[in-house]
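What follows is one structure encoded as structure tokens, with my remarks underneath.
A protein chain is absent from this complex, but the other protein chains hold their places.
Just so it is clear, A and B label the chains in written order, and each chain counts residues from 1 on its own.
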Amino acid sequence: MDDALLLLAAFLALNVAAGLVRVARGPSPADRMVVAQLFGTTGVAILLVLAEAMHAPELRTVALVFALLAVVISVAFVKRGWVRRLGSEPVGGGPGAGGPGAGGHEGEAMEAER
Amino acid sequence: MSQPLLLDLVSGGFMLAGAFFFLAGTVGLLRFPDVYCRLHALTKADNLGLGLLSVGLALRADLWTERVQILLIWLLVMGAAATVCHLLARSSLEEGVPAWGEDS
Partner (left out) sequence: MKRVSPIWVGILALVWWLLASPRLSGWWVGIVAVAVGTAFHVALGGRQRRGMRPGHLAVFVPWFLLQSVRGGADVARRALAPSLPLAPGFLHYRIRLPQGPARVFFVNCISLLPGTFSARLEDDDLTVHHLAEPEAGLRRLAELEGRVGGLFGMEVARG
């Protein structure tokens, strides 16, 4: 049964890997942030399964921390405001938006499909 | 394995069902046409997947405190997912991310 659990954990990890396709495609920063949410939920699932498979109850604590961090990341993302670039011109959100270049890779390829 | 076979079967069934919903969530994330639809796929399918997985694992747990731990983690993830879904959707709306099939 422990081997089956390890297989299950591997399968869940494959889901996370598939999510990377969405990170690559975007198109909006929010699309990429949704994948962070996938990492959070699936990461918790993987850790819970591994805690059982490897008889390592500490991993459940790690899962808890993982769940909390996933929230913090998303809230930080939303609070910071997006840095959207149409051409080279930054179009900030509200007053919370960072300046040009503050967005890192997330701000780059926002495609305005209008 | 000292646990009875039946328990293994039932908990295994729950965990397999959970894995199925994780797969469905990932497929939705990749196939759905816009960020709003993708949020549906993640919040609903993945949380159901984690719920089923938690039930399967809780059935196998040795101590009842482990069961409560698993339950607490699931509740936290569920509440967090609902809130994060709302936040991401709201900020997408404010940033004018177009919805699929809408001319804006």
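Definition applied: contacts are C-beta pairs under 8 Å (C-beta built on N, C-alpha and C of every residue); 3 or more make two chains touch, one makes a residue touch a chain.
The structure presented is a predicted model; accordingly, all values stated were derived computationally and were not measured.
K.L.:
Looking beyond the chains shown, say which of A:Leu5, A:Met33, A:Leu48 or A:Leu64 touches the absent one.
P.N.:
Checking the options A:Leu5, A:Met33, A:Leu48 or A:Leu64, the one contacting the hidden chain is A:Leu64.
K.L.:
Can you name the residues of subunit B that touch the chain not displayed here?
P.N.:
20-21, 24-25, 27-28, 31-34, 36-37, 39-41, 43-45, 47-49, 51, 63, 65, 68-69, 72, 78-79, 81-83, 85-86, 89-90, 92-93, 99-102
The definition used in the following text is that only the chains that are shown with their structure count from here on.
K.L.:
Which positions of subunit B touch subunit A when the two form their complex?
P.N.:
Going through subunit B, the ones touching subunit A are 1, 8, 12, 15, 18-19, 22-23, 25-26, 29-30, 35, 38-39, 42-43, 46-47, 49-50, 53-54, 57, 60-61, 66, 69-70, 72-73, 76-77, 80-81, 83-85, 87-88, 90-92, 94-98, 104.
K.L.:
Which stretch or stretches of subunit A touch subunit B in the complex?
P.N.:
Touching subunit B from subunit A are residues 1, 4-5, 8, 11-12, 15, 18-19, 21-22, 28, 30-31, 33-35, 37-38, 40-42, 44-45, 48-49, 52, 57, 60, 63-64, 67-68, 70-71, 74-75, 77-78, 81-82, 84, 93-94, 112-114.
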